[in-house]
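Yeah, one chain of the complex is gone here, protein chain that is, but the others are all in their spots.
Note that the chains take the letters A and B in the order they are written out, and that residue 1 is the start of every chain.
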Amino acid sequence: MNLSSRMIVVLTSVGVLSGALLSTVGLLTRERIEANRLKEIEEAIVSVVPGTTVNQKIYEEKDFTVYATRGEAGQITGYAIYTAGTGFQDKIVIMFGTDASLQKIFRLTILDQKETPGLGAKITDEEAFLQFWENKDCSQPLTLRKPPVSREELGASEINAITGATISSEAVLNTVNASLAKLRSLIQEGTINIEGNNGQ
Amino acid sequence: MELLAIFISAILINNFVLHYFLGICPFLGVSKKLDSAISMGLAVTFVMTITAVVSWIINHWVLIPYKLEYLQIVSFILVIASLVQLVEMFIRKTSPPLYQALGIYLPLITTNCAIMGLALLAALKNYNFMETVVFGVGSGLGFTLAIVLMAGIRERLDLADVPEPLKGAGIALIVAGIMALGFFGFSGMIK
Partner (left out) sequence: MASKSLRQEFFKGVWDENPIFRQLLGMCPTLAVTNAVINGLAMGLATAFVLIFSSIVVAAIKKLIPSQVRIASYIVVIATFVTMADRFLAAFFPPISKSLGPYVPLIVVNCIILGRQEAFSSKNSVGRAFIDALGMSTGFIIALLILSSIREILGSGTWLGHQVLGSWFEPWIIMILPPGAFLTLGILLGLIMVIDRKLQRSV
């Protein structure tokens, strides 16, 4: 066998072997990886809209997904909104739940963030930030309270800023306000409705 | 304005060298002289831009439609390696002066993790085509900025009285640390 045909044979067989090995590995792990991804979303939805057992994706675009959620008896429990905005360093990925009339935020959770550890990263902290999002009135845009006050003193649609991390707190707040406005206009246009039967 | 944000963020905030730690080898290896640092930076920017385009096409036209995401690493690395070869041949044929300036740096780029990192990060961040291109150019310029600044500092450092054990890589890393601290000041400028 001359050199160039040997080169082709060797490279092809290395390629074929690696391809065969990888497609096996790919097939074996695909389901599990997909399941991991879904489980994360699923758990987040259940945590932000209390009493949810079933959810249905009713709208999706880049960095903005809306799920309609239902309880055990099939009753509508509200919306879970997956959204993302630019924080101090990089994207902050958020999931929050509202009631069906979009008047109240039940809870908010942070799915992904790369804010400064010890400062901006406190947006994932229950004590420092997340607790202030529980059961907030969102019939009007939420506002930031700075410097932070105790939970009792906080207004119905006010959120405490994290000391030393106003930009990160603001980023979450603005993202939530923008997503709510967007969802409202989508509902008004009739693109989505809570029944989840938008043309499907 | 999304594109502008990606561009500025790639240069200043999420700088490839100082934030993602990609391309450290050339950053430390080719930053002793200012002019070679500039050439290296430009060569990387050039290859990064092309890589951004090609990797996006492979990812969105081949890997995702045929559900072959698990071949991402293999295909990206092979494409980058052959791309660098092609670029080298092309430049040698068409523009000898450019080849003189960038030639010796091109082979070094194949194993430069910044290029592979660019392809992977653009795929991970789920950028669309234009965003990927802007991200590629911005990241290349960010790399150039970092390596040129580093070379400028190191040329002066030659004259400084550095403690013996820290000479070479040690002091270079400490300088990079202080630069990274400076660049940290850019965080939060995009809202």
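Everything below uses one rule, namely that a residue touches a chain if its C-beta (ideal position, glycine included) is under 8 Å from a C-beta of that chain, and two chains touch if they have at least 3 such contacts.
It should be emphasised that the depicted structure is a prediction, and the values quoted were computed from it without experimental measurement.
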| item | value |
| --- | --- |
| Where the missing chain makes contact, among the chains that are shown | A, B |
| Chain not shown: contacting residue from A:119, A:144 or A:192 | A:119 |
| For subunit B, residues in touch with the removed chain | 18-25, 28, 70-74, 77-78, 81, 111-113, 116-117, 120-121, 124, 163-166, 169-174, 176-178, 180-181, 184 |
| Touch residues of subunit A, complete complex, unshown partner | 3, 6-7, 10-11, 14-15, 18, 21-22, 25-26, 29, 32-33, 36, 40, 112, 116-119 |
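Just so we're on the same page, only the chains that are shown with their structure count from here on.
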| item | value |
| --- | --- |
| Separation of mean Cα positions, subunit B and subunit A [Å, integer] | 31 |
| Residue ranges of subunit B touching subunit A (in the complex, touch as defined) | 5, 9, 13-14, 68-71, 74, 125-126, 187-188, 190-191 |
| Footprint of subunit B on subunit A - complex, ascending | 18-19, 22-23, 25-26, 29-30, 62, 86, 88-91, 116, 167, 170-171, 174 |
